[in-house]
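Moving on, here comes subunit A:
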Amino acid sequence: MTLYGAIFYLLAAIILAATALALTRRALMHAVVYLVNAFFATAMLFYLLGAPLPAAFEVIIYAGAIMVLFLFIIMLMGVKDGRDMDAKKALAVWLPPVFLGAATLAAGWVLITAPAGAKEALPMARATPAELGRFVFDRYWLGVEAVSFLLFAGLAGALFLGKSGDEAGKTAKDGQGGAA
Partner candidate 1 sequence: MIVPLEHILLLAFILFLMGAVCALARRNLVMILLGLEVMLNAAGIAFVGASLRWMEMDGQAFVLFIMGVAAAEIAVGLALLVYCWRRSGSLDVNVFSRLKG
Partner candidate 2 sequence: MNAFPLLSTLIFLPLLGALATVLLSRSPALCRAAALGTALAELLLAACAIPLAADPGTILAENAAWIPSFGIRYALAMDGLSGLLVLMTAFLGVLAVLTSFKEITKRPGAYYAFLLAVETSACGVFLAKDLFLFYLFWEVQLVPMFFLIGVWGHEDRRKAALKFFLFSIAGGMLMLLAVIGAWLAQPEGARTFSLAALMAAPAAPHVQNWLFAAFFLAFAVKMPIVPVHTWLPDAHTQAPTAGSVILAGVLLKTGAYGLIRLAFPLFPDAAALSVPLLFVLGLAGLYHASLCALAQTDAKRLVAYSSVAHMALIVIGVAAWNAVSLSGAMLQMINHALTTGGLFIMIGMLSRRSGSRELASFGGVWKRSPVLGAFFLFFCMASAGLPGLNNFVSELLTLVGTWTGHPGVAAAAFAGAVLTLTYVLKLAQGTLFGTPAATQPEQWPDAEPLELCVLSPLAASILYLGFAPQAVLDMLRGPVSDFLPRIPQLFQ
Partner candidate 3 sequence: MQANLSLLLALPLFGALVLALLGRRLSRPMVERLACAAIIAAFIAALTALAGAWGETRLVPLFPWFSAGGFSASMDVLYDPLSGIMAVMVTFVSAIIHIHSVGYMRGDESYARYFCYLNLFVFFMLVITLADNLAFLFLGWEGVGFCSYALIGFWFADAERTLAGRKAFVMTRIGDVGFLIAMALFFATLGTLSLSGIIASVSALSVGTATALGLLLLWAAVGKSAQLPLLVWLPDAMAGPTPVSALIHAATMVTAGVYLLMRLFPVLALSQAALAAVGAVGAVTALFASFSALGQRDIKRILAWSTISQVGYMFLGIAAGDLCGGMFHLLAHAFFKSLLFMGAGCVIQALHEEHDIFRMGSRVRTAMPPVFLLFFLGALALAAVPPASGYFSKGRILYATLSHGGGLFTLYWAMGSLAAILTALYTFRLVFVAFFGDPAFPPKTWDIEPLPRFMIHVLWPLGALALLAGGLNLPGNFSGAEWLSHALRTVPGADAEFHGVSELAVSLADAGFCAVGLFLAWMLYGPRTAPGRRGPADPERFAHRMLRSGFGLDALYRKTVLTPFLALSGFMRRVVDEGAVDAAFMSQGVLWARTSMAARRLATGRTSTYLLTFLLGLAAICAVLLAKGA
């Protein structure tokens, strides 16, 4: 049971806890934030498992892009539920995120400041982002092109739905306003 094994199980626990909490929250905002936390832990896990580029992308795409998009949408829609949390439950609301956040930071700190001799524990460190990038564009160029089409389609779809949603906006129930 090496140090990294310990870190792995810690991170696994954090991910499971955070996801469990995220998926059971009544308030959408809390769910999203918990999930962001879970994705951070996952990013560290990727790094631990010798996949630095996916770890970075995990943070950029999942936590950064998708969850932020969720936040925008939730705020855009101004969903009312969960706002009238009274004080006495505040502790129960705040305690888990603080504890999880702290645990994630600790694991991250340990990982980064690992003793010099630990390099060999990460044989996969060779899977540097450059190698992975060259490998992806060498073997899976078709896949990349396909994903680009997919992304473009997603963009077009979102734009179209946004625009047509606009006309329908006039009939929107809560007069949210025509923000795209």
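Definition applied: contacts are C-beta pairs under 8 Å (C-beta built on N, C-alpha and C of every residue); 3 or more make two chains touch, one makes a residue touch a chain; residues count from 1.
Selection rule: all candidates are chains of the complex that A comes from, given by their letters.
Note that the structure is a prediction, hence the values are computed from the model and not measured.
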Subunit A: touching candidate in this complex (1, 2 or 3): 1
In the complex with candidate 1, residue positions of subunit A that touch it: 2, 4-5, 8-9, 12, 15-16, 19-20, 22-23, 28, 31-32, 35, 38-39, 42, 45-46, 48-51, 53-54, 57-58, 61-62, 65-66, 69-70, 73-74, 76-77, 79, 121, 124, 127, 131-132, 135-136, 139-140, 143, 147-148, 150-151, 153-155, 157-158, 160-162, 164-165, 168-169, 171-174, 176
